[in-house]
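What you see is the complex with one protein chain gone and the rest in place.
Up next, chain A:
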């Protein structure tokens, strides 16, 4: 019994870490990737008056950060319930 509970805890943590890594890769790509490293190249594309690299650096990355946190909130709530570790 104790071992299956332990296994569940390990599986919960693994899924949590996998989710974190996925979200942090997106976090890195929208800010450091599109907002800095690729920004000079992306600036030749202009969408709705914004050079694209500039838009990511001063607007887009911030919006993406918000979305990332809310995705994390919803996924974690679901994960907590799946492994029955959610709070009352």
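Keep in mind that, in the parts below, a contact is a pair of C-beta atoms (placed from the backbone, for glycine too) under 8 Å apart; a residue touches a chain by one contact, two chains touch by 3 or more; residues count from 1.
Assume contacts and distances are computed from a predicted model.
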Complex member absent from the view - protein name from UniProt, among "Biotin-dependent carboxyltransferase family protein", "Multicomponent K+:H+ antiporter subunit A", "Sodium:solute symporter family protein" or "Polyamine ABC transporter permease": "Sodium:solute symporter family protein"
Residue ranges of chain A at the interface with the undisplayed chain: 9, 12-13, 16-17, 20, 23-24, 27, 31-32, 35-37, 39-40, 43, 46, 48-51, 53-55, 57-59, 61-63, 65-66, 68-70, 72-73, 76-77, 80, 85-87
